[in-house]
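Quick one: the structure is below, and I'll ask about it shortly.
A single protein chain has been omitted from the complex, and every remaining protein chain is retained in its original position.
Entry: subunit A
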Amino acid sequence: MSIQRRDLLAAGAVTALGGLPRARAQGTQTIRIGVITDMSGPYRDTTGPGSVVLTQQAVQDFLGGGRGFQVEVLQADHQNKPDVGANIARQWFDQGVDAVVDLPTSSVALAVNQIAREKNKVHLNSGAATSDLTGAQCSPNTVHWTYDTYMLAKSTGAAIVKTGGDSWFFITADYAFGHALERDTGNFVRAQGGRVLGNARYPFPATTDFSAFLLQAQASRAKVLGLANASTDTVNCIKGAREFGLHRSMKLAALLMGVVDVKSLGLESGQGLLLTESFYWDLNDRTRALTQRVRPKNQDRPPAMVPAGCYGATLHYLKSVADMGVAAAKASGVEAVNRMKAMPCDDDAFGQGTIRADGRKIHPGYLFEVKTPGESRNPWDLYKVVATTPGEEAFRPLAEGGCPLVRS
C-alpha cells in the first residue's frame, strides 16, 4: 500500500487545475484575479466556492458602470497543501495573473506570500488566520483583509477571561494557524492575570477523534477549554466535549468558528457559545443588501465571513487599479498595494475602513453569542451581537507586530 491517495491528488491537481488563463484577444486591457482556495477539504464550506462567488460579485458590482478594462476571475484548489498552493500561484503569476485572492490555511498563505513578493504581484488574503502575515512575515505585496488570530484571541479570549475563565487548556491543530492562535490567545490570558495549564497538539488534518485530548483537558482541571482549530475539527471537539461531560466543569472557547460551523453543529449543541467574526450577513442594511444580491448564486446561503472578505478586498483592489491605471497596476504589485493603502476603503460587507502600512485591513470585530433554538427566527438566524470592538482596538497595534516594513 505504498500509494498514498493524497500524493496522487497532489500530482493530479497541479496538472488539472482547470482554469489556466487562456490567451485573450488583444485590445482592451484585462486584470486577472485568481482565487486560490480550499475546494475539496475541510475548509471548503467556509471558503471555497463561496469565495469564488463573492469575488465575482465584487467584479460585477465594480464593472456595473463600465470601466474601460476587463476583469477575469480564475479559480483553483490548493487542497490545504503549501506546495500545491505555491505551484498554482507561481504558474499563474508567470502566465499573467495580477492578483491572488483568499488563500485560506495559514501554511499555504505564508508560502504564497513569498512568491507574490518575489514576482511583484498582489496577494489579497481573506481566508488565512495567522497574524504573522502582517507581523514577522509581512510583505509590501500583501493585504490581510478579514481577520487574524490576534483579533480572535483578543475578542473571544478577553471576553471569557472577564467572566472568570482564568485557567486554560488548549487543543491545537499542529500547524502554523493553530500555533499562532494558541500563542496569541495565551498571551491575552496571561496579560489579564490568567494561566495556561497545558495543551495538546494534534496532527492536522489526519485526526477525527478528539476524545483523548478532551480527556487530557478534563484532567488538567482548567476552567476553559480553548479550541485553537477550525471547521470540522472544532465541531467534532464541541460534540465530544458535550459527550464526555466537559461542558459541566469547563467553558468552551471556540476561537475560530463561523456561521457554517454553527449550522453544522446545530443550535441545540451550539447555543450560548461565544465567537468572534468581522462579518455577519444580518449585521446591518448594507450587509443584508449584499446578502440579497449574492444569495441566489451562493446555493441559497448567505455569505460567510471569509467570502465576504474576498468581496471587500477585490472591490478595493479594483478601485485602486482604476485610480492608478491598469498598466501601472499590472506593472508593479507593490505600487498597487501602496495605492490600496493610500485610499480609504468602503464596501457593503465591512463598511468604511483603512489599510495599515503593514498590510492589515482595519475594521471592527464583533463578539457574537450563538442563539438558542427558541430565539432563532429563520434557518440562518444564528447570532446576536454581544460586543463590538472598534477597528483601532480590534487588531494588534502597528508597533507590536515586528513587521520590518514598519520599523524603517
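Definition applied: a residue touches a chain if its C-beta (ideal position, glycine included) is under 8 Å from a C-beta of that chain, and two chains touch if they have at least 3 such contacts; residues count from 1.
Just so it is clear, contacts and distances are computed from a predicted model.
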Fill in: Hidden subunit of the complex - UniProt protein name among "histidine kinase", "Bifunctional protein PyrR", "Branched-chain amino acid ABC transporter permease" or "Aspartate carbamoyltransferase"
"Branched-chain amino acid ABC transporter permease"
Fill in: Hidden partner chain, touching residue among A:Pro42, A:Gly226 or A:Gly312
A:Pro42
Item to complete: Based on the whole complex, identify which of A:Ser139, A:Asn236 or A:Thr314 touches the chain you can't see.
Response: A:Asn236
Fill in: Contact with the hidden chain (one of A:Val71, A:Leu181, A:Leu265 or A:Val306)
A:Leu265
Discussion item. Which parts of subunit A face the unshown chain closely enough to count as touching?
Written reply: 1, 3-5, 8, 40-46, 48, 174, 200-203, 205-209, 211-213, 215-216, 218-219, 231-232, 235-236, 239-240, 243-245, 260-261, 263-266, 268-269
